[in-house]
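One chain of protein is taken out of this complex; the other chains stay put.
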Amino acid sequence: MIGLTWLVPVLPLAAYIILLASGRRMGEAVAAGISVTAVFVSFLLSIGIVGDVAAHGPAAPTVYPWLQFGSGSAGTITVGYQVTSLNALMLLVVSLVSMLVFLFSRSYMRGDDRFSRFYQYLNLFVFSMLGLVVSPNLLQFYIFWELVGVCSYLLVGFWYFKPEAAAAAKKAFIVTRIGDVGLFIGIILLYLSRGTFDFNTLFGAASAPSGMMIHAAAPLAYAGAKFFSLWYIPFAGWHAGAFVTLVALLVFIGAIGKSAQFPLHVWLPDAMEGPTPVSALIHAATMVAAGVYLVARMFPLFEASATASETVAVIGGFTAILAASIGLTQRDIKRVIAYSTVSQLGYMMLAMGVGAYVSGMFHLVTHAFFKALLFLAAGSVIHALDTQDLFEMGGLRKYLPVTHATFLAGALALSGIPPFAGFWSKDDILTAAFTSGHYVLYAMGLIAAFFTAAYIFRVYFLTFSGVYKGDRHPHEGGPAMTIPLIALGVLATIGGFINTPFAPILGNFLQDQGPIGFNPPANWALMAVSALVGLGGIWLAYTLYRTEEGRAERFAQRAGGLYTLSFNKFYVDELYSLIIVLPVMKIAGIFQFLDRWIIDGIVRLAGEIGYTGGVGVKYSSTGQVQTYGLVTVFGLAVMVLIVIGIGGVI
Amino acid sequence: MLFGFPITGETVAYFVLALIIITSGVFLMTLRNVMHMALALGGVFLGVAGIFIILGADFVGIVQVMIYAGAITILMVFSLMLTHSRRKTDEEPEAGGLRGTVTFIGVAVVVGAILLVVRKTSWPVSPTALQPFHQSTVLLIADALFHTYTIQFELVSALLTTALVGAVIIARKEEQ
Partner (left out) sequence: MALQPFLALGAILFGIGLYGALTKRNLIIVLISVEMMLNAANINLVAFSHFAVTPNVDGQVYALFNIAIAAAEVAVGLAILLSFFRIRNSSDVRDVNLMKW
């Protein structure tokens, strides 16, 4: 099966090309059928690959030379694919979640004018993500990384005729670009110091910190280095550790952008303007997971630098609590879940930062399940009600029983209530933070967990309990919607058992080549605390929204400024507008003025001169042949006179 | 001696013909009456034909008389009469004043330069120049036309046919 790995990303690409070629003529059912089939086959292949890896261990990367610009391995850029246990796991998760989202979209997007186009983008998106996952080197990885960004732009702005959607797409693209630049610089520095893009060579035998050292002779041996050597000098005297930290932080900036960590988290909630299945795909499988995957893939680099790891952990922890506290007050169902994603990604980064590699990946997997579930359930609700405002919902348990049950499973998983999936992974992370001595981060994670349970059950109570406040007749969206919901509901319920402290299947799978990072030992006390905190959050939500009318409002009033801060997302967007967007706009305005009036003015002046001159001169063309002849003869006479004057000829 | 040339029949004929040609040309430029102009035009063409004959080109001379003095002159006169109108063309037959002067100066300079060149150049003298052709040139021309210049000859005939058809089409009245 490993030999067929290339087929996994290629199948969605093929579906994309077929849909692209047939355009709008293709019927909805056919377009969706082709896409779902392609991803389904990819999913089956992924299962086989995981099985192969579990049985025989990872395979050596299969690469083909792509660009040859120098001698040796440093002068050759390769493309290909590679399967490690991490890749295989990601392949499985991505293809599984994508498949379910594809199926869901069949119902959700029914009747949309650009139905086929939507599936094109989805296919391209999944292709990019799968290609990213199997990339054996950083350059190929980066190409797919950018492709993922482009696809997110296309999909978030799918309803481009809505100004908010267009703006959100632009914002998502630009904000992630900021991170991408950091990543790109990091990649270049890595290449300069090691002369390769290959993950294996980068982190293979020489993954010890000393191997990362900058030294003049070795890297400069390859062709083309002379050009780069200029840029290379500033780091020549650096201590190896400092250099590794720099590179790791640059790479992490890329992950911050993609995985929506503070301070680049602002794009993700806005990305809710896209169709809901896209949100599910972005949040669960394809886009934001890429950042965490990047950190996991580059884990040896982070391991080599304590400073970088600490930064990752702190940013992760801070993001987790920040986003969770914003999620408490939002009115838009999708936004709450979006902030929940940001928060959960913070957990993953926290895990990576404290060295708990397996815990981070574990949480990525379980989160993919329950977050896709929550989004699809939200999509089902939106599909039924045609509103996203929490306060216009209520009582949906009666109307949408399947959605209700699955949403509840997802909410419990997110809140970390045993035995649901989220409990095991989140608890793993918290235990890792505690055990490794990061008590502050542990406390932040715990508070965030409390908030998490509170906000998701706030959504739950507002949506499904009480009485319906609208005047529509909500109903389930048909099997294409309910089947993915049920499948994900089951996964969210039992998905945690792949890595319980009693049977760390995932841990063993990921660490088949020896231990990576830090595996926290099971700690019953901490587990109990986590579960209690989750229950506490649910209790808070229940008290505020179920016991007494208006209690939540009174509570919010009492919280005062804190509530306003949270409701307005801590004014991060406004702050960015003020300190970045506004100055840039002002400068752009100046340049626009210069360009429009000075430079364009000169250009237009040149044109005006030519035009006016032409208009003036055209009147010499009188159409009178005799005048033309006279001028000719006169010119000839003048020439003759000149020749006579010069002498010699006549 | 006449202007540096020995007085022979040829010389006298040349000067008489040259006088006729130039006088007729000047008259052509100055006269206004259509018939007088036709006469002057005929003078020019006949004079040129005479020059051809002096130069031993009897066939060309005859052709000149037939085509120019005969056909073209008559055509021109017909056209002049057909398009005769009492509009400004008659009142102002040519550009006067500054324009005329400037044209005259320009033409005079060019012609003067040509004359100067003709005078200054040392033309090669043919040893047989005095009696180049001992028989009628008709045979020689026929030989040249139908052997050396066959293709050109045929092309010219094609051109004449085309011009004829084209002239008919252009001059024809538009049918409604």
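In order of appearance the chains are A and B, and numbering begins at 1 in each one.
The working rule: a residue touches a chain if its C-beta (ideal position, glycine included) is under 8 Å from a C-beta of that chain, and two chains touch if they have at least 3 such contacts.
Computed from a predicted structure; not experimentally measured.
Chemist: Footprint of the hidden chain on chain B, which residues?
Modeler: 5, 8, 10-11, 14, 18, 21-22, 25-26, 28-29, 37, 41, 44-45, 48, 51-52, 54-57, 59-60, 63-64, 67-68, 71-72, 75-76, 79-80, 82-83, 85, 87-89, 92-95, 99-100, 103-104, 107-108, 110-111, 114-115, 118-119, 123-126, 128-129, 132-133, 137, 140-141, 144-145, 148-149, 152, 156, 159-160, 162-164, 166-171, 173
Chemist: Going by the touch rule given at the top, which residues of chain A touch the chain that is not shown?
Modeler: So the residues of chain A touching the missing chain come out as 618-619, 621-626, 629-630, 633.
Methods note: only the chains that are shown with their structure count from here on.
Chemist: Spell out the residues on chain A that touch chain B in their complex, using ranges where they run on.
Modeler: It is residues 626, 630, 633-634, 636-637, 640-641, 644, 650 of chain A that touch chain B.
Chemist: List the residues on chain B that touch chain A in their complex, please.
Modeler: So the residues of chain B touching chain A come out as 95, 99, 102-103, 105-107, 109-110, 113, 116-117, 120.
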